[in-house]
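As you look at this complex, bear in mind that one protein chain is not there, while each of the others sits in place.
So that you can tell them apart, the chains are marked A, B and C in the order they are listed, and the count of residues begins at 1 in each.
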Amino acid sequence: MIATHSLQSFASDNNAGVHPRIMQAMADANRADAIAYGDDPWTEALAACLGELLGPACRSFPVFLGTAANVLCLQAMTQPWEAVICAPSAHINRDECGAAEAIAGRKLLATVPNSQGHGKISPRDIIPLLGARGFVHQVQPRVVSITQSTELGACYSLTELRELASFCKERDLLLHMDGARLPNACAALGCSLKEMTADVGLDALTLGGTKNGMMFGEVVIVFREDLAAALPFLRKQGMQLVSKMRFLSAQLLALYGSDLWLENARHANAMASVLAERVARLPGLEFVHPVQTNALFVRAPRRALARLREEFFFYFWDDGTSDRPVARWMTSWSTTEEAVGCFVDRLQAALME
Amino acid sequence: MIATHSLQSFASDNNAGVHPRIMQAMADANRADAIAYGDDPWTEALAACLGELLGPACRSFPVFLGTAANVLCLQAMTQPWEAVICAPSAHINRDECGAAEAIAGRKLLATVPNSQGHGKISPRDIIPLLGARGFVHQVQPRVVSITQSTELGACYSLTELRELASFCKERDLLLHMDGARLPNACAALGCSLKEMTADVGLDALTLGGTKNGMMFGEVVIVFREDLAAALPFLRKQGMQLVSKMRFLSAQLLALYGSDLWLENARHANAMASVLAERVARLPGLEFVHPVQTNALFVRAPRRALARLREEFFFYFWDDGTSDRPVARWMTSWSTTEEAVGCFVDRLQAALME
Amino acid sequence: MIATHSLQSFASDNNAGVHPRIMQAMADANRADAIAYGDDPWTEALAACLGELLGPACRSFPVFLGTAANVLCLQAMTQPWEAVICAPSAHINRDECGAAEAIAGRKLLATVPNSQGHGKISPRDIIPLLGARGFVHQVQPRVVSITQSTELGACYSLTELRELASFCKERDLLLHMDGARLPNACAALGCSLKEMTADVGLDALTLGGTKNGMMFGEVVIVFREDLAAALPFLRKQGMQLVSKMRFLSAQLLALYGSDLWLENARHANAMASVLAERVARLPGLEFVHPVQTNALFVRAPRRALARLREEFFFYFWDDGTSDRPVARWMTSWSTTEEAVGCFVDRLQAALME
Partner (left out) sequence: MIATHSLQSFASDNNAGVHPRIMQAMADANRADAIAYGDDPWTEALAACLGELLGPACRSFPVFLGTAANVLCLQAMTQPWEAVICAPSAHINRDECGAAEAIAGRKLLATVPNSQGHGKISPRDIIPLLGARGFVHQVQPRVVSITQSTELGACYSLTELRELASFCKERDLLLHMDGARLPNACAALGCSLKEMTADVGLDALTLGGTKNGMMFGEVVIVFREDLAAALPFLRKQGMQLVSKMRFLSAQLLALYGSDLWLENARHANAMASVLAERVARLPGLEFVHPVQTNALFVRAPRRALARLREEFFFYFWDDGTSDRPVARWMTSWSTTEEAVGCFVDRLQAALME
């Protein structure tokens, strides 16, 4: 049997395992044969479930992973010469190894870095990018893509979302939300999924699964019929049509067909609060973003971080040149208070070495 | 609970469920946390396991699905102006919705259809495509991609494979094998995986999992160091870097770390033999390809097939204009003799209506 | 001054120089300044001229070269998962180094080679490629692209064109014509440009210039408003928006604003006739395609062809393995009877060596 490390990870919410209820749903789906590629009863039930959660206009396309959900959705929303406006810290811009450009051929227009936003963008950031409409020499902005909660752990309020959606409508822009951690935002703000998406006027959504207790899988959701027509083909061509789809749909059903999505997110957020509270008591540390969901961004002495990282793998969030880099620590559905305690103890020890 | 059809499927080997030993391996991997993206002990053990099976030169890159394994592997093997020679019936040419062209930007050069080959190609088919080397107006053939066993159920013999590999070496071509059903070919010919791949001189291999009892996942295998350098980045950019990789690696370990891959393939082949034997006794049917592995291609009256298809979904393998189309029927690791009996009974009834 | 070869070329119609009236038109356009990128009076006049020639529904987009005209036009006509049906010998399939695949990301579906067609295709060739509509695993045929006159020198009759257009309409396919040598076809059949294009029901056309006396340039012509919307952006992004556009528009105006296009094509065709007549008298030669326009395809002993090629460069039209390969010889607007005589004399000598 494979030997594993006994310590919990604070590197990312995808270092966690699979929630037992989701594991059970996969086992339950493993009976008899089922037609491949989504023509199965689990996928049918999932479409109905998401329709209830997000409204009847929603059309859903499960895929393997979040990068693909983002790229295929943005491809469906744009022509080749149309561009996607996003924050510099957006996952599509920073963490997908150029997939939007290489796979979909689309240019991303990152807004000017805005340290106040913690990964959020506002109409004010977008306006300077809209100057050249109709001018063939420049790509034409067509989509605004936001991340909720952001890659830096912040949440757009409902008011901010409504303002963005209404701005987009006025300017003939479509609004896309990368919701890899949307459940965490819903938990933080006490909103339903529908209030946060369909109700504010989103055109499309990438709905997360893997970071919230699933084994794999996210869903492309579109709220417009015209966007839905392209996706079956883009998904197949984009190498994301799951062969034994029932095992993805069953996971999503387990997560979104009950309150499990919310419970998991609430737990992750709660653990981040506990961690933040205890970290705040340690000397020499600085929170560079507020802790609204399940991520902490903490500036600390490089030596102490290096020491801590020998035991707990985590990512640095800077260019590697500073004496006091920023570390990202994340909690998940499976983080325990005990693990938080252990992590903080080691951190404290590292700081005092 | 989701209601499912009680009848077994003969539509494809991916209509089967997940083998219990593989399901167990996934459950076993679901303990504690593990670093994402492949830096985990299961993935490390898998690399060692495949190295033992296929030889020390092999480098392995698990991905979600076969289309991606093929496309990313062929992209790594070619420059943008280099082309891939394949059979017209090749999965990359016919069943991947243009992914090779749209995602990798590569042109496929299908050989002239050759009804004798049953999806196999030989040096004789390839030579006419090699006329324009160095001529910038035409794409430059660089890879020959074969499927073992073919999409039409046939197997290349070891002699044929060696002849192709040596032809490729002489002509400065690389040889790729789409091995989505390689286990079935090994079972049919009584060869080991290594005899069929590394030993004949393959440069790269797509090694199957989903069609042989896994939930999802295939592996890109390359036998040359220069091909291996590009793949980590192509896999991430190509939207195929599995986040919770341990659950893919654990499946592959369960399959290839024991003889399960061979047992499953042998069983599928054996069931196809039984089915073929019983179908052969029915009147008015014609086998258009020999039954070497786990697929039957049978020409039959359209009316009878339509009747049968009301109960058993399966694919037609023609353009829909003939009175006597070709149906494909496949068996899998989970097909039972009882199900074969039931299927043949219904077929017989449909033929006699 | 650059030293040049004194012999005329029979390699291709693009080995000829620029017709003096076109050269003059370029010199005439070289006065004062003009706004770049097509917002100039020459380009405006060209649009009007082509509207008169081809009908008011036509929208024109001049580009640098024929490969780009084809690729951008086909890209505008298709979604990423839609395919283009063409003859195996089509320029887009054989002579554009995979641009359709690499630049536009589109799959070409070449029909099964049909030696009777001399590069032409008919509904009968197309039907077998239409079997999988709506099936996400396969690309969806959307465009039929034909070449008039074909790469093998043959012409579609008006009847054949009408039959193709009506077949396409019935099957919800768009019809594109690669008209790099459309003037030669018009000259051969005695039709106007409009009779051959708009009147038969074409959806889009690549209209040639370079091979008929221009220095550079072809025109993408579309007959549907929906296709026209994408082209200004695709042309710029596709690296084909000519900066000093007036010099391209002035050439096209000189060619198509008078009968020069027809005179040039007639002359080229006439010289091909003379050449064919004289070649036909020589022993040991075989015409593999009828001579309808300005190209001859002649099978001859390799030794004689090699000898002739020492003096006259030309292309072989085979894979290089036969003892009696096929040579292509072309005439142009500038070919003289004297040059034909000289060429045939050398050929005769080479045959008798």
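Here, a contact is a pair of C-beta atoms (placed from the backbone, for glycine too) under 8 Å apart; a residue touches a chain by one contact, two chains touch by 3 or more.
Keep in mind that this is a model prediction, so the values were computed, not measured.
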> If the hidden chain were put back, which of A:130, A:229 or A:274 would touch it?
Replying inline: A:130
>> Among C:206, C:240 or C:273, exactly one should touch the missing chain; which is it?
In response: C:240
>> In the complete complex, the non-displayed chain touches which residues of chain A?
In response: 80-81, 83, 94-98, 101-103, 105-107, 110, 112-113, 127-131, 136-139, 318-321
> For chain C, which residues lie in contact with the unshown chain of the complex?
Replying inline: 1-9, 11-12, 14-18, 23, 26-36, 39-42, 45, 64-68, 71, 96-99, 102-103, 210, 215-216, 233, 236-244, 247, 250, 313, 334
>> If the hidden chain were put back, which residues of chain B would touch it?
In response: 37, 75, 79-81, 105, 136-137, 140, 230, 232-237, 241
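Keep in mind that, in the parts below, only the chains that are shown with their structure count from here on.
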> How would the chain A/chain C interface be labelled, same or different, where same requires over half of its residue numbers to be shared?
Replying inline: same
>> Among all chains, whose Cα centre is located farthest from the one for chain C?
In response: A
>> How many angstrom lie between the centres of chain A and chain B, each centre taken as the mean Cα position?
In response: 33
>> Using mean CA coordinates as chain centres, what's the gap between chain B and chain C in Å?
In response: 41
>> How many angstrom lie between the centres of chain A and chain C, each centre taken as the mean Cα position?
In response: 50
> So which bits of chain B are touching at least two other chains?
Replying inline: 96-98, 102-103
